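A protein chain is absent from this complex, but the other protein chains hold their places.
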Amino acid sequence: MPTLERSGDVFVLDLGDTENRFHPDWLSAVGAALDEVEGADGPRALVTTATGKFFSNGLDLDWLGAHPDQHEGYLADVHALLARVLSLPVVTVAALQGHTFAAAAMLSLAHDLRVMRADRGFWCLPEADIGMPFTPGMSALIQARLAPQTAHVAMTTARRYGGDDALAAGIVDHAVPADAVRATALELAAAQAGTAGTTLATIKDRMYRPVLDLLRDHTDPRA
Amino acid sequence: MPTLERSGDVFVLDLGDTENRFHPDWLSAVGAALDEVEGADGPRALVTTATGKFFSNGLDLDWLGAHPDQHEGYLADVHALLARVLSLPVVTVAALQGHTFAAAAMLSLAHDLRVMRADRGFWCLPEADIGMPFTPGMSALIQARLAPQTAHVAMTTARRYGGDDALAAGIVDHAVPADAVRATALELAAAQAGTAGTTLATIKDRMYRPVLDLLRDHTDPRA
Partner (left out) sequence: MPTLERSGDVFVLDLGDTENRFHPDWLSAVGAALDEVEGADGPRALVTTATGKFFSNGLDLDWLGAHPDQHEGYLADVHALLARVLSLPVVTVAALQGHTFAAAAMLSLAHDLRVMRADRGFWCLPEADIGMPFTPGMSALIQARLAPQTAHVAMTTARRYGGDDALAAGIVDHAVPADAVRATALELAAAQAGTAGTTLATIKDRMYRPVLDLLRDHTDPRA
């Protein structure tokens, strides 16, 4: 389960040491961690990372399959998480130490900066291959954060990007050795801790107003 | 005139061996070819190319000059073609073996991927030089598919991009020797044939909804 620690001005959110799929309990724990980051005072920033082979594999398809009647509320909660991270009033850095797939790739794009392990692991939006189209809010988020042809290729061909490919495509800001992922993210976050506050919140809110509206007003387009 | 052949899972649309301007009969033939691609079942993809010195030079200005009263319907048909290719439920690759100008450059941008001959031939939007502003739908298409400053320079300065320049600017995805253009495009298309279907259609439709709306609702802004 997700845990939150603080190292100086930087909160470190560890998403877990399994596939770290978005189970409802996992979503609650992440939400509580974000409450703590948002509610704190003074200089602060957030690094989101995980332990082991996966950053996260995204939606919890097993849970979804077992709870078909809660499909809509679950997706609304996922959209709310993406909106919340995208508009968090502190600088956020995703430290991608392992595989980052589907909704987890979107979660990484909701952060301000991304650091990825260079030698192993993939960043991938497999939706075109597995028959799950992006919702309008997800589509808007990805398109707002990537260059047009990068978004197009990632979304229509399900390409798997290694660290160096992701850097070249502008999906991540840094690709570094495995043992430098977390430290690089911490350094980037600490350098921006002084920016936390209402000005940053307003800047992000105005930059991504149409995306945030789609994410927050999400209702299942299949309904 | 345009012809359609099938090679394994890949349909190959050859736009012709002249300047391949968008004459009404040419538009009808291309539309019939797209009907066949769209109506087929199973894994499939599309490569659009041509034979000889030109991919296409775009609008048929001679025909337009001779039919001033059909101006509006003609432009609506061109917009409908751009919208249709942009939202086609199969992966599409433009193999630019020759000059690609004006509306043909836009048609290339409506494809998912572009392969261009490296050593000869230009990709160019000459509209700023020839006194024909882009329609709102055309402008939206170009801006949705290129990085902001690439779109700006291409649209306001009528710059002619050779293959390597187009690759560096992100206008095309690959610049290869003349004899490798079609083969490269076929290979890229074949690798994505399994993606054809309703999920891909929904992904494209949501990504480009505002562009598609402008293209499909086109009425001459000068009217």
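Letters A and B mark the chains as written, and numbering starts fresh at 1 in each.
Note that a contact is a pair of C-beta atoms (placed from the backbone, for glycine too) under 8 Å apart; a residue touches a chain by one contact, two chains touch by 3 or more.
Note that the coordinates shown come from a computational prediction; the quantities given were computed from them, not determined experimentally.
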Listed residues B:L27, B:L61 or B:M132, member touching the removed chain: B:M132
Residue of B:A76, B:A147, B:A180 or B:A201 in touch with the missing chain, whole complex considered: B:A147
Touching residues on chain A - with respect to the absent chain: 91, 112-113, 144-147, 170, 173, 192, 194-195, 197, 199-200, 202-204, 206-207, 209
On chain B, residues whose C-beta touches the chain left out of the figure: 127-129, 131-136, 139, 143, 147-149, 151-153, 155-158
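In the analysis below, only the chains that are shown with their structure count from here on.
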Whole-Å gap between the CA centroids of chain A and chain B: 34
